[in-house]
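Apart from one protein chain that is not included, each protein chain of the complex appears where it belongs.
Going by the order they are written in, the chains are A and B; count residues from 1 in each one.
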Amino acid sequence: MKLINEYKANPKKLILPVLVAALLVLLGLSPNFTKPYATIMLGTIMMYIILSLSWNMFSGATGYVSLATAAFFGVGVYVSAFFGSSLSLPLLMLMGGIFSFVIAFLVGAVTLRLRGVYFTIFTLGIVKLLEQLMLYLEITFNKTRGRFVVSYTFTEVFYWLFILMILVILLSVFIKRTRFGLALKCIAEGEDAAMHIGIGSTMVKILAFAISSFAMGAAGAAMATRWTYIDPYIAFSTNLSFLPVLMVIFGGGRHVFGPLIGAVVFAYIQELLITDFPYVYMLAFGVIMIVSIIFMPNGIVGVIENIVGRIKKAKGGRKNADP
Amino acid sequence: MKKKSVLALILAVLAVFMLLSACAKSETGAPQDGQTPDAGESKIDPNKETIVFGGSRSISGVYAFFEQSAYGPIYKMWVDEVNADGGLYVEEYGKKMPIELKVYDDTSDLSTMTRMLEKAIVEDNVDFILPPVSTAFLYAAAPIANKYGKVLMGAEGGSATLKESIAQYPYFFSSLNFSDTQVPALVDILKEEDIKSAYIVFIEDLHGTEYSGAAIPALANAGIDVKGVKSVPADIQDMTSIINDAISTGADAFLCMTYPDQGYLALNQSISMNYNPKIWFMGSGGGFSSIVDIFGNDVVEGIMSWGAWNTKSSEACKDYFDRFYARYKDDPNVSYDYWGLVHYYAGLQCVQEAIEKTGTLDNAKVRDYLANNHFTTVLGDTWFENNMIAPECFMGNVGQWQNGIFEVIDRSSKATSDPIVPKPEWPAA
Partner (left out) sequence: MLTTLINVLSSGLIMGGVYAIISMGLSMQYGVARILNVSHGEFIMLGAFLCFTLVRSHVHPILSMLLCVPVMFVIGFVLHRTIYKKLSDVSGSTAAFESNSMLVSFGLMFVVQNVALLLWGSEQKGYTFLMRSVKILGSPIALNRLLVLVFAVAISFAFYIFLERSRLGKAIRAVSQDPSAARLLGVRRTRVAAICFGIGAILAGCAGALITMINQINTSMGMNYTIIAIIVVVLGGMGSIPGSLLGGFILGFIGTVVNYIDPSLSLVAYYLIIIVLLLVKPSGLMGGKS
């Protein structure tokens, strides 16, 4: 109710939600009118969006840089590998999400004391430990390394990822607007201070970590069905830990839609380089990364904010000069 | 307030732009007649000039050496040879058509590989696909190739365990020999040379578990005592403890069923510690020319490995090697692999012959022809049994370095030399 009144008072605030909604509808219908590869590509982009938004939900808000994304993604992948033949895709995603949630909750509960770079290294350690443990178990008990995963068509995966992405977007907006989001922000600005003003910093932190991991696990379960064959190195690829962080920084983490933009632009550049310049892909990718971090430390959103600010200033200036 | 909404607007416009451009980009490469990828039945377009071979290869990343030094140089040479001849004659087009390559980089990442492979198939509408690198990637590509009805002639990787699942993927062919023929051949040699005991090291993956899994019971059946079995992770840094253990067991044969990374490390440390068993066997990598580049001919003398072929195997092999050498002798990144080199090339020759004999680019017909006919390749008479190259076609299964040549030492008519057992002492450093 409060929200509606707010929008009535200022209809311009509606522009973004309406535009995003329209865009999402367009995206949701896209498999019907685009070429098959566009659907495949959009599926991948949505995976990146889900990962970077959910990463930003916890790490962006609290300032705890987590590299555990690949761990939770990998848990989802293995859920699909183990139960793919007996469960449907949405159930697999749900299960992948729940498994990740539980693991993240436990991990979160024991890592509370760690801050800064120690937390980051710890989360990377979790990824590598799960990878090596899985490898050991597979080799020792299964006498092989990889597994075939039941395969779904790219349109099916597209729609389920689409639904997941909408959920993650809504959740991001919701968290940002509620007391929960405020609590997370307080943690970022000073954990001790947050504790003093009565925010149960511990529980909030663990919960945010677990919620963001749910989406990662669900995305992993969905993507595994597109990969058809997986092994521990593939499931727990550290690429998936670093990429979401880069995408968020690239897009700008302060705005809710920054990670989204970052993921889209990032995936697009990557695709362009892989297909058109395969022999210097890594070189170009690395240079772009370095340059973008140096020259736009606040991401694409930061650049846009700057431009907008300048336009407004120019406008304001003219108004003042007018009379 | 105002600033925020303007920002929002710009963000949204940017997002729309990116998404639309992503869609638009994929439309430009798509065919105009609106054919679906799964239809398989392509209309004959008289204006079509080239046969497109495309797919995803690991140009960068950890698997890049496959593309740089294994299958990469081979398929490129094959394409140039075919094109120098004017191309392949395709009857349904009534002309010779040169081959055009369209290769993407998957950065050694499986998820990128599956996407790029599907891009090549559904967007670029390639006529034939190239296999991706490594066993895991091949396994992931098999269901995709099958879904779209594209012949997938495997190159690097694969395994004997495929036999169980290959029936599900009729479009997947494998051109390499694996443990099911190689391990028995090795055990025969050991038995004949009166080897009493063996020590096994294997790499923790499909390759290692398959070969050790086949070797342990086979050795036991042959009455050879397996004195120790150790599995090693891919990134092992130190194998001295394993070598020490092997020394203490006093096994006659040291069987190191790993990849080059671990095999070369084990070799380095064996020499350093003067561990010289009667048989020193290295898995994948032991028959590559890079082992000679690194250690020199004196050191590798007597080392055995999987394979195998050499220029003495046949006239065709000699001719093929000479062409390959002439083309790549100045490229330091190309190594000569006395296991897969002929097999990969033979796979391409089979596809070539199948296209020319069937006179079509229709993958379904080419697949049927491949599955049911004999071909003349660098291996001689070549054919597939259950989509895997028939054991009779192999030039050999086990080789041994003798005077700088990787000799085929199987107990068969294709052997080019007799095994030297025990292997000579390591040269003085």
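The rule we apply is simple: contacts are C-beta pairs under 8 Å (C-beta built on N, C-alpha and C of every residue); 3 or more make two chains touch, one makes a residue touch a chain.
From a predicted model like this one, the values you see are computed outputs, not experimental measurements.
Contacts of the undisplayed chain with the visible chains, over the whole complex, involve A, B. In the complete complex, the hidden chain is touched by one of B:Asn125, B:Thr249 or B:Ser290, namely B:Ser290.
In the complete complex, the hidden chain is touched by one of A:Ile103, A:Ile230, A:Val245 or A:Ile304, namely A:Val245.
Among the residues A:Thr111, A:Ser151 or A:Thr228, only A:Thr111 touches the chain that is left out of the figure.
Considering B:Met77, B:Val232 or B:Cys393, the position touching the chain not shown turns out to be B:Val232 (whole complex). For the options A:Val79, A:Ile139 or A:Met165, the residue in contact with the chain missing from this view is A:Ile139. Taking the whole complex into account, chain B touches the unshown chain at residues 60-62, 64-65, 67-69, 204, 230-233, 235-242, 244-245, 248, 260-261, 264-265, 268-269, 271-274, 285, 290, 294-296, 299, 332-333, 335, 426, 429. Interface residues of chain A facing the missing partner chain: 63, 65, 110-111, 113-118, 120-122, 124-126, 128-129, 132-133, 136, 139-140, 242, 245-246, 249, 279-283, 285-290, 293-295, 297.
What we mean here is this: only the chains that are shown with their structure count from here on.
Between the Cα centres of chain A and chain B there is a gap of 36 Å.
On the chain B side of its complex with chain A, the touching residues are 1-12, 14-16, 18-19, 21-23, 26-27, 30, 37, 59-61, 103-107, 109-112, 114-116, 118-119, 122-123, 135-137, 139-140, 142-144, 147, 161, 165, 204-206, 209-210, 213, 231, 233. Of all the residues in chain A, the ones that touch chain B in their complex are 10, 12-13, 15-16, 19-20, 23, 26-27, 30, 34-38, 40-42, 44-45, 132, 135-136, 139, 143-146, 148, 151, 154, 223, 226-231, 233-234, 237, 239, 255, 257, 260-261, 264-265, 268, 271, 274-275, 278-279, 281-282, 300-301, 304-305, 307-309, 311-312.
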